[in-house]
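In this view, the complex is presented without one of its protein chains, the others remaining in place.
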Amino acid sequence: MAEITIDISVNHLWVLTSACLVFFMQAGFCLLETGSVRPKNINNSLIKNLIDCAIGAIVYYLIGYGLAFGDVNGEFAGHELFAAENFENTTIFNLWMFQFAFASTSATIVSGAVAERITLIAYSIYSVLFNAFVYPIISSWVWGGGWLYKMDPPFIDFAGSGVVHITGGVSSLVGIVLLGRRLGRFEPETVEFDDPLSRKRVRATISPEEFRPSSQIYAVTGVFILWLGWLFFNGGSTLAFTGSSTITAGKAMMNTTLGGASGGLIVFFLKHPLYDLIMKRKHIGPFKPKFDISALNNGCLVGLVSVTAGCANIEQWAAIIIGAIGGFAYIFGNMLGDKLRLDDPCDTIYIHLCGGIVGIILPSFLDQTTGVCYGSDGKQIGIQLLGMVAIIAWSAIGTLIIFGGCKLFGILRMPVYAEVYGLDLVDNGVYGMNVDLAAPKVEIIDEEISENEQMEDQTPEPSIKRQ
Amino acid sequence: MAEITIDISVNHLWVLTSACLVFFMQAGFCLLETGSVRPKNINNSLIKNLIDCAIGAIVYYLIGYGLAFGDVNGEFAGHELFAAENFENTTIFNLWMFQFAFASTSATIVSGAVAERITLIAYSIYSVLFNAFVYPIISSWVWGGGWLYKMDPPFIDFAGSGVVHITGGVSSLVGIVLLGRRLGRFEPETVEFDDPLSRKRVRATISPEEFRPSSQIYAVTGVFILWLGWLFFNGGSTLAFTGSSTITAGKAMMNTTLGGASGGLIVFFLKHPLYDLIMKRKHIGPFKPKFDISALNNGCLVGLVSVTAGCANIEQWAAIIIGAIGGFAYIFGNMLGDKLRLDDPCDTIYIHLCGGIVGIILPSFLDQTTGVCYGSDGKQIGIQLLGMVAIIAWSAIGTLIIFGGCKLFGILRMPVYAEVYGLDLVDNGVYGMNVDLAAPKVEIIDEEISENEQMEDQTPEPSIKRQ
Partner (left out) sequence: MAEITIEVSVNNLWILTSACIVFFMQAGFCLLETGSVRPKNINNSLIKNLIDCVIGAIVYYLIGYGLAFGDVNGEFAGHELFAAENFEGTTIFNLWMFQFAFASTSATIVSGAVAERITLIAYIIYSVLFNAFVYPIISSWVWGGGWLYKMDPPFIDFAGSGVVHITGGMSSLIGIILLGRRLGRFEPETVEFDDPLSRKRVRATISPTEFRPSSQIYAVTGVFILWLGWLFFNGGSTLAFTGGSTITAGKAMMNTTLGGASGGLIVFFLKHPLYDLIMKRKHDGPFKPKYDIAALNNGILVGLVAVTAGCANIEQWAAIIIGAFGGFAYIFGNMLGDSLRLDDPCDTIYIHLCGGIVGIILPSFLDQTTGVCYGADGKQIGIQLLGMIAIMAWSAIGTLIIFGGCKCFGILRMPVYAEIYGLDLVDNGVYGMNVDLAAPKIEFVDEDNNENEPSEDQMP
């Protein structure tokens, strides 16, 4: 065992404290997603977020950490340290905690994008493969000493705008495209299905008004937890707290805060005016969405995503600019997504993919060492673009195989009746909240005698009716 | 004042940071319990959890810390350091914070078990005596240098599977047995009582369908907070962060994570199949509880409990095994409890007592130093069993005196009408949530003219009716 000096201890104290609070970001993602879905689907969201951690821990221990950090040395992936081999009597335990928390964060981003329609089986399969292969290999390229790190100058991604957020955002996009829209998301949709409750053929309609967040209180609490975690996510990425890291950690945190703040302000104040202007949106009724808490939430998050890659080596005004450009990327991404009718329950793509791209590109200009604005040649720009394309390609291919495979076997999306009744009732036999959820209106259509009869009474008594 | 070297500072920085985040576990227990009870009783649960901390702080300062750590030296309990005597100019302040957070955790475990029926008076009395005497004496045996620590080899309980969780679990069991079941928990029960609202004799019925958690969102958020706290609970128990503690802390945290993950997966995937198989459970209706978020919650928790005793000195595969066996202990404990019709609102006994026993026994085999699997003789097995029996006996006797005394004086359980109307309305005059809670159905039975008349209208307007 190498001697543990006081400097090593202080460095690892910082890494370990940060690891734990980054892990706590899982609670933030969980609350953000649960607050954004319809009340009839909350159990499904809760399970996805919690099982993600449990599965992630086991597979990252068995496979992921080894692929990411097992003596990569410029190659494609690592080849040792699997299943905690040779951890004993080293400080790798502390680094494992930190990297596991990062892997889990990246994996859980996708959960919000595929909410309210994916099966738990498909999500569990995704969780295993993403934590074992997709994410670890990307992180080996950048942080494990892989080929992107060996570039000259090295690819800039201090705390993961690319490794964590583009990876999560691209995977979300693939998931959204393969899953398709939720029933009734953009206009009222009427479906017919064999109803397991009445054992008859029935018809039901879902309309867009149904899609309101279960509670913004959860979403905002989630944002606060994420912001707390993000400070340690970026500050902890120094992986040290002695010598100049003492300064870098604080600088990264201050830039993180300013980036998040600036993104939040831009989106909060400009999203709706720009929508009205560019998308020619019309409002019915006297009350327009002037001050929109979810714009503020998502704006803060996209600012935080954007500033993550550069935060350790930019000036403070630059952090504000990066956050603001991230905010605009979110707004225009959102417009494009709405045009294409992508159904993204938590705006995951616009936050993590759009924000991540801004975060990876801008440091080529604003980095204090190799940025073009500080007089360097533009070589960094090419390297950033190359790294970005590689990350996008690998995560797109990986997720395509995972979700595409599930689709092929027909286990990707919940059946129609589950979307009508709520995933919670179908999967768990009971809703996740003890409040009065409105029973879905379904009509029986294959029997002359009972045509048009309302059927709520046949839904299970304990789950639907007020107690 | 002894000189404070940099090493001492770093060690105490770790202890103090950990202490604060362990204290935050109170919020986790509070959310877990509040999410699991019926909405009409949430204020009662909130008060129990919060007053626990307030009372605990005062009595642990006055009595508890002295009994636990006041120069124990192999004896039954300590005899100095009461009321912070001689703390001045020492680092004991930091240790007090850490140990107080532990005592509070152990005390608050019981809150979930006695929920929805205990009086606040009885719970306050319990809180005073448990924090002053029951817990501190057990912790003096193991961590204060008491007789279990003086064994050769010493009793293994690194972070408290026994001291904290068996103590809390046994106290819960005693509380549950003395309090009895909640009205209508297992089959519909009809009671008659003198109604304070109508001042007449009335009859009411509570049936098992009423017992649904108020919201799983709170429960899962609670689990995430507990998991965060647990990392510091086990990692902080090194009480140092220099030299080899730098490694031990991270190892304890990694093992904690793996144990929790493995417990969660076992219970999530196997609880319902095993129930169907062994208990021959029949389901009515088409939707069965396949994916159950509370199984995942409780599985993670029992895994965390189990791995707590051994986490600093076991290998990673062993952590996974301990968590898994903890998961099975939870499942079979739960079956036994259901057979015996124990009414445990938060599955406290199965999590903390069953998990704690697994946690205490398995290190005799899997401990890297004295475990049988590493070639030691079996002496550790005997010591672990002895310590476990001693802890069970002391906590059972202590809680029996406390709750038994309350029962003798008739102040243990809330009156019947409070269980019908909700503890919140009776204790506070108002419900804790501004939502429409269904008024209980009560029938007047002592007047000819109004027999069978529904009485909801007489319950207080602001509290029961929707606004």
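The first chain written gets the first letter, and so on, giving A and B; residue counts start at 1 in each chain.
Methods note: contacts are C-beta pairs under 8 Å (C-beta built on N, C-alpha and C of every residue); 3 or more make two chains touch, one makes a residue touch a chain.
All values reported here derive from a predicted model rather than from experimental measurement.
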Touch criterion as defined above, residue of B:F100, B:F233 or B:W394 at the omitted chain: B:F100
Chain A positions in touch with the non-displayed chain are 6-7, 10, 13-14, 17, 21, 38-39, 212-217, 220-221, 223-225, 227-228, 231-232, 235, 241-247, 249-251, 253-254, 257-258, 260-262, 264-265, 268, 283, 285-293, 296-297, 300, 315-317, 320, 435-436, 438
Considering the entire assembly, which residues of chain B contact the chain that has been omitted? 1, 4, 6, 8-10, 12-13, 16-17, 19-21, 23-24, 26-27, 30-31, 34, 42-44, 46-47, 49-51, 53-58, 61, 83-84, 87-91, 93-94, 96-97, 100, 120, 196-197, 218, 425-436, 460-463, 466-467
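Following the convention adopted for this analysis, only the chains that are shown with their structure count from here on.
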When chain A is superposed on chain B by its C-alpha atoms, the rotation angle in degrees, nearest 5: 120
Please work out the Cα centroid separation of chain A and chain B, and write it as a whole number of Å. 33
